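All protein chains of the complex are present and in place, except for one that has been dropped.
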Amino acid sequence: MSQTNASNQKYFLPRAGLEPLVRILRQRGYTVLAPTRRDEIISLAPVESADQIARGVHDHQDGGRYRLTQADPEIMFEYVLGADSPKRYLFPPELPLVELRVRGNRFVPTSQPPAIAQYAFLGIRACELAAIKVQDRVFGHAGQDTLCADAAEYYRRTRRQALVIAVNCTRPGGTCFCASMGTGPAATEGFDLSLTELRDGFLLTVGSQAGAALCAELEIRAPTSTEEGLAEMKLAAARSHMQRHLDTRGLKERLEQTIDDPNWERVAARCLSCGNCTMVCPTCFCFTVSDSSGLTDGVYGRTRRWESCFSHQFSYVAGSGPVRSTIAARYRHWLRHKLCTWWDQFGVSGCVGCGRCITWCPVGIDLTEEASRLGRHVPGAGVVPIPKAGGTKEALP
Amino acid sequence: MLAKRPIPKVPPKSRLAVFKFSSCDGCQLSLLNLEEHLLELVDAVEVAYFLEARRRELPPPYDVGLVEGSISTPHEAQRIRQVRRDCRYLVAIGACASSGGIQALRNWADIGEFVGAVYPNPQYIRTLDTATPIAAHVFVDFELRGCPVNHAQLLELVSALLVGRRPNVPTSSLCLECKRRGLPCVLVTHGQPCLGPAVQAGCGALCPACNRGCYGCFGPMEQPNLNSLGDRFLELGASHRQIKHLLRMFNAYQEPFKQASDHHERLEQQK
Partner (left out) sequence: MIHHVADMDHRPPPGMGGWMPVEATIVNIQQENFNTRTFTLRFVDESLCESYRFEPGQFNMLFVPGVGEAAISISSSPYQIGAMDHTIRMVGAVTRGIDRIGVGGVVGVRGPFGRGWPLNKLAGKDVIILGGGIGLAPLRPLIHWLLRHREQCRRVVLLYGCRSPEDRLYAAELEAWSGRSDLDVLVTVDNADEHWTGPVGVVTNLLQRIKVNADQTVVFVCGPRVLNRVAAWNFLQLHVPPAQVYVSLERNMNCGFGRCGHCQYGKHFVCRDGPVFCFADIADIFAKEEI
């Protein structure tokens, strides 16, 4: 999917054109995954009709805080990200890998490899496309690494079949900093189609052959220059309204020198080591394959689950205990991995600026703030005050 | 923290015994509620002693002993020693057995007063001043947390012992389970105090799935940071008193919860 050599041709898709788009995708066998409203969050979930896509809401995000409020019911995409990202579907939280029996001196598989779904991601954002590109490198989609070919098969096959219809962000979320990371708010590559929402419809950009083929079946017309100009303005405004920033100049080099930084202890006093940040991060890839057995049937299973480097047992070595036994060490490992050592491992930043780790941290630890403070310690300058999480006072239910 | 001892591989048709101490029987009921797996279970192991389920009692020794309940009477303190001697592998099941349970709330109060208030003839009541977990009395090989214990974890325990696997019972936070399930975080989306970030996983995030905060029936996770979480609850508008009550429930006497609830009690009284 998502070859960038396609035309970048632009069209106007009227608001009513979204329903046929969903219908066509479903007719072609895709499971259409789109942002839906589930309780009080935006959740990426299968939809059967464009009506099920969340609309008319704004999200308000801050450190440790997420709220939805009513907004213009006509407008669809003026919210940004929920906790879910495409990671949930390409790299599922729990995946049975193999099941086997022992017959004599042979292991006999008793299960088929997990079925591969054909996903169409509708309404995912530029930072998520960037995150998919990061995980492509991790799981070897781009063919950099053949060593884990068999083991990453599920990711690679799901990924190959997936179709992406991105939405450009015209209203940034409170914890977004994609502009700093160079990943948004507009998608520039990695999509089949992209949409920028205007009053009466969407400015549609073609990103691939597959996207162009879809266009042939849609009721679209050439955009007016006003529509193109308006879309540009909206994206520029989104960029300038972004509230959080991370200065990435020299960031990797600065973080390389931070192993002994006193700030780790300080953030560890707040960090719960609960692992929420790693679960919602669209690039975090750590997992554990664990073994199981039936009570009487003689079937042995191997299942892969998302794991977090914040778990105390994550680095456990038999006979000598966990390597990273303190919260400070685990936070240090996570943050340095995201912003520093990821470059060494995969040639990209492990952070795409989606801000999920800030929003979904129960105590609202802000990655941008922590990263900007590191490596700047002046001995004797005293401790910088701890920022409060972004919640307002609310009564208990 | 439990001392590490090698995980045994118990033979097929191992003798399983289930013992009850001060408790509500809920964890034993969890065993009976295994439904379709119950038949498989009695196929895999010999249920040698389980008074709640069958009248037949096979004599000790037992390969695996599951102990429900806390130790709260002198008689129980005696009896648990014998149970330990009778069982090769002893597992404390549920919040009472692993932390003292809800009855451990008496540990903060005068038991004599309670007995006097409840019983017309308190002189016949023999009770200890405190309710304590099994591990405070004998060596415990493994623990299953929860009020009550989780079905899947019970099955995992038995199937793990049958092959000699360390039971896959994570000690990390409930949030990992909650997020894997894709549930909306009640703390972040509603500002509701939820103990999830400091509580051991294992229940499958039952309460957050019903849109309410975790009240910690699985007890503290490995290295919980209750100071920071408590500060957050205060910011969300909870009082010291509310936080204290949240911590003083099923696992009140687990050390991290005990310390944190005492801390909030002190602050409550200072006010």
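Which chain is which? They are A and B, in the order written, and residues in each are numbered from 1.
Basically, a residue touches a chain if its C-beta (ideal position, glycine included) is under 8 Å from a C-beta of that chain, and two chains touch if they have at least 3 such contacts.
All figures in this text were calculated on a predicted structure; none of them were measured in a lab.
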Message: Among the chains present in the display, which ones are touched by the chain that isn't there?
response: A, B
Field: Candidates A:Tyr79, A:Phe177, A:Tyr300 or A:Trp360 - the one touching the absent chain
entry: A:Tyr300
Message: From the list A:Val102, A:Ala213 or A:Ala236, pick the residue that touches the absent chain.
response: A:Val102
- prompt: In the whole complex, what residues of chain A lie against the chain that is missing from view?
  reply: 97-98, 100, 102, 105-107, 109, 138-139, 145, 147-153, 256, 259-260, 285-293, 300, 302, 304, 307, 309, 314-320, 323-326, 328-329, 332-333, 337, 340-341, 344-345
Task: Pick out the residues on chain B that sit against the missing chain.
output: 6-7, 9, 159, 163-166
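Assume only the chains that are shown with their structure count from here on.
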Between chain A and chain B, centroid-to-centroid distance (C-alpha), Å: 36
- line: Counting only contacts in the complex, chain B reaches chain A at residues 37, 40-41, 43-44, 155-156, 158-160, 162-163, 165, 168, 170-173, 175-176, 179-182, 184-185, 187-194, 196-198, 211, 222-225, 227-229, 231-232, 235-238, 242
- request: Flag every residue of chain A that touches chain B in the complex, lowest number first.
  value: 38-41, 43, 64-67, 83-84, 88, 93-94, 269-276, 279-280, 290-296, 305-308, 310-313, 327, 359-360, 362-364, 388-389, 391, 393-397
